[in-house]
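Note that one protein chain of the assembly has been removed; the remaining protein chains are unaltered in position.
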Amino acid sequence: MGIPIEQILIQTVNGVVTGMILALVASGLTLIFGIMDVVNFAHGELFMLGAYVGVIILAATGDFWIALVAATLVIALLGATIYLTTLRPLLGRDPLYTILATFGISLVLQNYALWQFGPVARKIEEPFTGQFTLFYLAYPWYRVVIALLSAAIIGALWLFLKFGTWGIWIRATMQDRVMAQAMGIPVPWVLTAVFAIGAGMAAASGVLFGPLVGVNHAMGVDWVLKAFIVVVVGGMGNLAGSIAAAIFISLLEAYASLWVSPAQAVIVSFIVLILTLLFRPTGLFAPTPK
Amino acid sequence: MSPGDAAVQPLVKVDDIHTYYGKSHILHGVSLEVGKGEVVGLLGRNGVGKSTTLKAIMGLIHPSQGKVLFEGQSITHLPAHRLARLGIGYVPEDRRIFRLLSVTENLRTGLDRHGVSKARKTELLDKVYGYFPVLAERRNQAGGTLSGGEQQMLAIARAMMLEPKIILLDEPTEGLMPRMVAEIQRIIDVLNREEVAVLLVEQNVPLTLETSQRIYIIEKGLVRHHAMASELRVNDAVIHQYLGV
Partner (left out) sequence: MTRRRTTVYWTGFFVVLGLLIIAPLVLPEFWRRFLTEILIWGLLAMSSDILIGYTGMVSFGHSAFFGLGIYGAAAALLSVSPPSLLLALLCGLVAAAAAAAFVAYFSTRLRDIYFAITTLIFSQIFYVIIFTWTEVTGGENGLTFSRPPLAIPGIFSIRFTPDTLHWFVLGVVGLSYLLLRRITQSPFGMVLQSIRENEARTRAIGYPIERYKIVAVMLSGLFAGLAGVLYAVQNQFAAPDFVFFLVSGEVVIFNVIGGIGTLVGPIVGAAFFLLLREGLSRFFTEYYLIFVGLIFIAMVIFVPQGLLGFARRWLNE
């Protein structure tokens, strides 16, 4: 059974698009884990709430870009609040408890969304329609924009981490939290900021992804799972690794859906995870451990 | 300055602190003082609580009893990052430089503070590169690629970026080649000239005797002996008694 080359190329584009969004979600997750050893189960809900805030602000202002920025800021603030109230008290303890706490938070947020917005999916309109011809398909411009914008956001994050005082503070705290404190770095604020940044990025992904699917209270659940797989395959705490892993896995899944249904295509990510755990548990894309 | 000089308030005063590690009682009531610009040595065998004392001063652990005072103010329960800003620099055992950050970035962790002008930052950077030309050569290299001796220098330089009033040095010569020991001595002299006080924890007795003005000897979580270095240089029987060297 020969698959026409056009289909493969189209799936490549699709894979990259989904991969970039996944990378955006996973970056926040891996940063949070890298700096405070917290497995944030509620990350998918931050994604979902970002999408909802986007819906609301879009309805109020009619401007997609304002909605995107506003959702990012609002959810970043929510993230900071969640961290300060729930996670900070638990930092010194057994990591099991932070996992449970974030699990509880995800329960609360999901049901809050269900209560406030109801079970019917909402729609975010794309900021512009319009398609171009990709081989025999009319391919929406918007999808390409998503990929570019995600790349831009991740690029901005990288620049922020590389230069700038806060970037150095974050990287130092990730490597040695105790010594960072001894150097006068305000570690409690750094941790709050990282959680907020992670939350904001998840929210941005939610708004960007919104037009592709419906926005509903359960949309975060699948993403959090996939994001976890990406984070483990990429190497926990390894930003570049999780981006590479996100694209890699999304591409594989896109190709797989040429043969099987999308619901079954997810098995690909599971297989990649298992292989990674068997042969390179620190991460497929992580530098080889010393 | 002689012990018991009450007219001048000490820079750092540790007053009868007790610390625990789980159920283990580590410090049983340690008291000591460091005056402005002084070099004070802390000698003792392994595991007696020397590092723990430094950590307590740095705010990395908090004593369950007793007080730590800095310039007369109680800092016992303040978090470490506040203390670093107040003027306490810390150079831990095994250095703990940020391996994935470059030399410059390592220095910047101490340099990037409130209220320090860009000009001042450049000044400080130039000064420290002047003291440590090896670091200047490697300024863009990752900290982890430096040799042991270079990492030790970086750790001290990094602490100096805080413009501290006192630097807590935990076993700086450990694991270093003998010629590096002379380097460390030179650095302590530099600090002394800059009027930065030094609390030096060491196993290297000769170095400590040479550079310190006063020496405390700790054993089993308590200060057992306290004397001027000048006395101990002449009569080191006490040192042999406690350190068995």
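Order of writing sets the chain letters: A and B. Residues in each chain are counted from 1.
The criterion applied here is as follows: a contact is a pair of C-beta atoms (placed from the backbone, for glycine too) under 8 Å apart; a residue touches a chain by one contact, two chains touch by 3 or more.
Just so you know, these numbers come straight off a predicted model, no measurement behind them.
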| item | value |
| --- | --- |
| Omitted chain - touching chains that are shown | A |
| Selected residue (touches chain absent from view) among A:L96, A:A152, A:V213 or A:L275 | A:L96 |
| Residue in contact with the excluded chain [from A:L157, A:A180, A:I229 or A:A245] | A:I229 |
| Touching residue (missing chain; options A:V108, A:A151 or A:L258) | A:V108 |
| Residue ranges of chain A at the interface with the undisplayed chain | 37, 39, 41, 86, 89-90, 93, 95-97, 99-101, 103-105, 107-108, 111-112, 114-115, 225, 228-229, 232, 236, 261, 263-264, 266-267, 270, 273, 277-278, 281 |
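To be clear about the criterion, only the chains that are shown with their structure count from here on.
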| item | value |
| --- | --- |
| Centroid distance [mean C-alpha coordinates] between chain B and chain A, Å | 43 |
| In the complex, chain A residues that touch chain B | 165, 168-169, 171-172, 175-176, 178-188 |
| Interface residues, chain B side, partner chain A - complex | 58-60, 79-81, 84-85, 90, 92, 96, 98-101, 105, 108-110, 112-113, 158-159, 162 |
